[in-house]
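Complex shown without one protein chain; remaining protein chains in place.
Order as written gives the chain letters A, B and C; numbering starts at 1 within each chain.
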Amino acid sequence: MIELTTDTIDVARVIEAVRSPKAGAVVLFLGTARESTGGRAVRSLEYEAYDAMARAELARLEAQARATWDLVDCAIVHRLGEVAVGQTSVAIAVSAAHREGAFEAGRWLIDRIKEVVPIWKKENRADGSADWVHPMIDLPGA
Amino acid sequence: MIELTTDTIDVARVIEAVRSPKAGAVVLFLGTARESTGGRAVRSLEYEAYDAMARAELARLEAQARATWDLVDCAIVHRLGEVAVGQTSVAIAVSAAHREGAFEAGRWLIDRIKEVVPIWKKENRADGSADWVHPMIDLPGA
Amino acid sequence: MRIRVRLFAVARQAAGTDSVEIELPEGADIGQLRRAMAAGVPGLGAIVDQLRFAVDEEFAGDGTKIPPTADIACIPPVSGG
Partner (left out) sequence: MRIRVRLFAVARQAAGTDSVEIELPEGADIGQLRRAMAAGVPGLGAIVDQLRFAVDEEFAGDGTKIPPTADIACIPPVSGG
């Protein structure tokens, strides 16, 4: 299951999507908006996606994770638009017969999402400033 | 938060217990009752604990995980009594500033729980047989 | 001294009771308790090396002296999670 949504992520639904009598383990990862980064107070995060390609990349990652760890099921939901501090920006749930595969797949999926899925985050700060977060880019004046 | 309970585990409550504006990551692990082990159909699992010591050991593990990974919060709920196939036997949730610590702590906690917390599982099988599961013990006739 | 030992899971099932009383010399240690349990409780002899013991809700090694009034438990290999 792959979803991009501007609504609040229903975490219980993401977990239910992967539960199965075949699974002995479920691992869920939530990315949540922190109140500060680099010592600066954050008001909200804002996510933008290249929608069609983001879905395609997420589907490729899901397929690769299922094949590598013999997952029972896998669900990935990423929020777009504004995300208030404390709220969930991404939810990844995987189920597997045993816990080793579930932990490894969950960790791999979030690591890869942060490398290849065309989704970008803007930090809206308490002081009124706002910047796109681009790892590896040291923007002049940022 | 440490709980042993004979009721269905409310997974949403376990997650809410660790959510925080200080956290950028939440990792949840669920152990769920599988429909078969070693090729034999399972009807339900049944958990028994040395209650006071299990709570004490879980509290020691929580304290050690908090200190090792600088967790924002940590919650562990283990079910006792009969657990039907598909249901949750244990829920572990941790939150941390970053995902590395959250994944490592979650994985370490379930590994250690399976080594040191005095809780035991009995498999009630579809064929009417039932056995306590004791890793390392090769019981005569088991 | 007479020690009451809690039993769980396969040990409880083998003994048919959730605790047994074991007679030990004053100042005995967990190793002596282990051997007395293996000899005196049906079904425990085969798994004696895998048993752990707890004194007042903490694991205790074979060299630990048993306090006469402590809470003692026999802990077969655990299988929670």
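Here are a few things to note about the model shown:
The rule we apply is simple: a contact is a pair of C-beta atoms (placed from the backbone, for glycine too) under 8 Å apart; a residue touches a chain by one contact, two chains touch by 3 or more.
Bear in mind the structure is a predicted one, so any value in this text is a computation, not a measurement.
Among the displayed chains, contact with the absent chain in the complete complex occurs for A. Residues touching the missing chain, restricted to chain A, are 31, 47-50, 52-54, 56, 78, 89-90, 110, 113-122, 132-137, 139-140 (touch as defined at the top).
Keep this in mind: only the chains that are shown with their structure count from here on.
Distance from chain C peaks, on a Cα-centroid basis, for A.
Chain centres here are Cα averages; for chain A and chain C they lie 49 Å apart. Residues of chain C found to touch two or more other chains are absent. Each of the following residues of chain B touches two or more other chains: 31, 110.
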